[in-house]
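Below is a structure I'd like to ask you about.
In this view, the complex is presented without one of its protein chains, the others remaining in place.
Coming up: chain A.
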Amino acid sequence: MRKILMLISLVFVLAILSSCGNSAIESSLNSESESDESGDGDGQETIKVGAILPFSGVYASLGKDLLNGMKLYFDSIGWEVSGKKIELIEEDTEADPQVALRRIRKLMDQDNIDILTGPVSTAVAYAVRNDVDSNKLPFLVSHAGGNDLTRGKRSDYIWRSSFSSWQIGNSMGEWAYENVGDKMYIAAADYAFGREVSTAFKEAYIAAGGEIVGNVYPPLGNNDYASYLTTIGGEEADGVYSFFAGSDAVRFVQQFEQYGLDKDFTLVGSGWLVSENLRKSVGSAAEGILASTFWDYSLETEENQNFIKAYEKAYGTRPTIESLEGYDAASIMVEAIKELDGDVSDSDKVVEAISNVSFTSPRGPIKFDKETHQIIQNMYITKTLAVEDKTENKVIYKVEEVKDPGK
């Protein structure tokens, strides 16, 4: 008996480890990637960009989209800027901070990269922060949205082109009070990002005059929402503000409709609830959802239409928010390199150049806040509508120049 119990506890440890981001058995696929010995030293012919992204584990599809977006932009300029070639070195973080640290040390010590970009997981961004800071490596954060990265953990060398949790949650607060109702319930995945986004929403919503009647935080990767939905169904509120992404979003939105909550509550959330790669799986349940985001497929600007056309031609599928983030990160790096005329040897000058970049991206005009190093961008409210037998997002409102307060 004892032997079997031992065995089972061993199995539990293994299974739990593996479900937490596959860290138990580490894939060494990427650790062998070619290190270019000939091109050491600075001021050479190639500029090396290191990308730390998850290509395996739960965030694999986000990592892939970010990479595709970056490659699309680099392709469009022929991988060359100011007479220098661009070399992109990809490393798989597996969304695991430990793995990411090893990868980034390899990028710095063996590959001598000039600029770092990525990651998806905020935990990874926090984990590599000190190494980046002490090595004075310019780091353009292309996804991870944890508030603290441009607040308490701010570094001279870290700039963020994606979003902060605060920008996502805050932009919905006032609008929801005016357009949805004065009583909301909050349901968000129980992890740092879900908590940060819903806190930002709560503050803005209460400041506008609304009341939060209750909240529930199901664990990340929760498999069945029935119990939570029954609880919410017994509340008096005009809407439910929710933050879920990936498989959580699919299950939550579908079950929200199956339990008939869509009749009594307006479902409000962020762009990840109705993102391009999920809506097909969600089906008609996505109809009527209001979401705040910094980019949407339906934006009708010329820049966005060009981006979409090029992306669909290259990959045969619609871009997602992550594709856009990758595309913009690549554009920003190239703009900065152009300003330096290709000389990236001085990292202080590189970050200075990044801070001065401003242009009209597919998401609208963007520039950096030199105080916080966070991007200043428009936020959009979208509504999901039924179009024939599918659903489409439509931008119905724009919040101009949303700037993170930085504290």
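Descriptive notes on the structure:
The rule is short, and it goes like this: contacts are C-beta pairs under 8 Å (C-beta built on N, C-alpha and C of every residue); 3 or more make two chains touch, one makes a residue touch a chain; residues count from 1.
We adopt the following convention: contacts and distances are computed from a predicted model.
One chain of this complex is left out of the view, and of "Branched-chain amino acid ABC transporter permease", "MetI-like domain", "Putative solute:sodium symporter small subunit" or "Ring-1,2-phenylacetyl-CoA epoxidase subunit PaaC", the protein name its UniProt record gives is "Branched-chain amino acid ABC transporter permease".
Among A:F139, A:F163 or A:Y228, only A:Y228 touches the chain left out of the display.
In the complete complex, the hidden chain is touched by one of A:T46, A:S61, A:N112 or A:S355, namely A:S61.
Remark: the residues of chain A touching the chain excluded from display are 1, 3-5, 7-8, 10-12, 14-16, 18-19, 22, 25, 57-58, 60-61, 64, 216-219, 221, 223-224, 226-228, 230-231, 233-234, 246-247, 249-251, 254-255, 258-260, 277-278, 281-283.
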